[in-house]
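Every protein chain except one is present and positioned as in the full complex.
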């Protein structure tokens, strides 16, 4: 017997250390931000003890509160609209008979994922100004709905594909008409995916910066746009605190989407 | 589901995206052929001026003078986007392979960890690097504390910091598609190759990499396209001094008030990106045959 480890192709020497390093690269900067957010010193980099005071300052800042309110309102509207549109679209793509135009429809729905954000931002700006539409919040709701559609659609479409058509065939075979088939079979089976899609859409809308910056007007500043303005003025503990809050919200929602999306095995 | 109902269900998605996304793209093309209005927006007459601006500037006599500064910004943007793609590929491929080799339970956790940054605000993720790289930041502080340097190193506001920000932002886009192609490899292929005397390196070169290529190609497009038009990394980490297309476009609609030029730039970016995607989907189709 030698001390050598038996050969295992799944275990490449050094690879786990390398991967660990990459994950440090992913998460260490975020961790640093969070730590700084709890630093009581105004000089961000000098640690002067643990404190919640910057979070309190952020909570008492009326401009931040207004921006956050705008962000949430826009995200709620965009989530509802895009999820409804995406659910219908996913059903059509996966269950419908699209004799022609399937690839065109797929390409069109993928557009918001393909076109660079800056292009979407300025073309949307051009479009609304060309139409003479200057309703800050409503413009933002529309713009957000558009780019949230593919994010809401993906999990719903994936679920429909995984399900296959057999369960719905069984429902039809057992005398269900189209409406009752949808209500009793398709919708309940799809609900976890719809919720996951909705949460994703919400997070994407809440996080959007570039499009919101170009489309928003004085009264309709969203939270990321406001934070960007603060960042331009310099590194401050308030920026760290509000960034940490936004970070936590994103992580909580994505984790929720994952848990909800996975709850479809009915064990 | 009959065709009528199908089209009824798909119609909202197509209309909303068609009207509020595709139509504006065409409108921008139209704007790029107009004359700038100094108060924002455009006016008549139609001209090619916006495109001429890529290479020429108007002097005081309205004559055209060769001036490549914008063309250089475009080239630099393309160069940085390609560099970002290459670095992401080199960094991401081993990570994808590592995840594929894990047990299903661990795979799920690692995948979640790779996906999560994608859902976190890019603004915040980019800002974190300011905290680290600025003169009073963590890196310089640590180096000074260790006595290695006395004056802070200029870590921020250069091509390197922009590149770092881009790689940091887009690395997950490379890992995920490579992972999903590698995941479909039958492990017996690897075992068969080892059985036929292949070393680890040979297995990687002859089996893993050829099979991972479609995923790498997908990842490359997913990294290149947004990197080319990126705004935040060059703006926050480049300090706005080193312009890239993204910030140049944004400027035309804010401080510079030259909408036609901004529209022309964004048209060029869109054409480049769509071409890359079309080539990629052609290639993917060929490989599937």
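A and B are the chain letters, set down in written order, and residue numbers restart from 1 in every chain.
Going forward, a residue touches a chain if its C-beta (ideal position, glycine included) is under 8 Å from a C-beta of that chain, and two chains touch if they have at least 3 such contacts.
Here, contacts and distances are computed from a predicted model.
This complex has a chain not shown, and the name its UniProt record holds, of "Carbon monoxide dehydrogenase large chain", "Spermidine/putrescine import ATP-binding protein PotA", "2-oxoacid:ferredoxin oxidoreductase subunit beta" or "histidine kinase", is "Spermidine/putrescine import ATP-binding protein PotA".
Of the chains displayed, those contacted by the omitted chain across the entire assembly are A.
Per the touch definition above, the residue from A:29, A:96, A:136 or A:171 contacting the chain not shown is A:171.
When you scan A:107, A:189 or A:251 for touch with the missing chain, the hit is A:189. Across the interface with the omitted chain, chain A contributes residues 166-167, 169-177, 180-181, 184-185, 188-189, 265-267.
Operating definition for what follows: only the chains that are shown with their structure count from here on.
Averaging Cα coordinates per chain places chain A and chain B 18 Å apart.
Chain A makes touch with chain B in their complex at residues 7, 9-12, 15-16, 18-19, 22-23, 25-27, 29-30, 32-33, 36, 43-45, 84-86, 88-89, 91-93, 95-99, 105, 108-109, 111-112, 114-127, 129-130, 142-143, 145-147, 149, 153, 178, 200, 203-204, 207, 209-210, 214, 224, 227-228, 231, 235, 239-240, 243, 246-247, 250-251, 253-254, 258.
Those residues of chain B that touch chain A in the complex are listed here as 1-3, 5-7, 9-10, 12-14, 16-18, 20-25, 27-28, 31, 40-41, 91, 94-95, 97-99, 101-102, 110, 112-117, 119-125, 127-132, 134, 136-138, 141, 168, 171-172, 190-191, 194, 200, 203, 225-226, 228-232, 236, 245-246, 249-250, 252-253, 259, 262-263, 266, 269-270, 273-274, 277.
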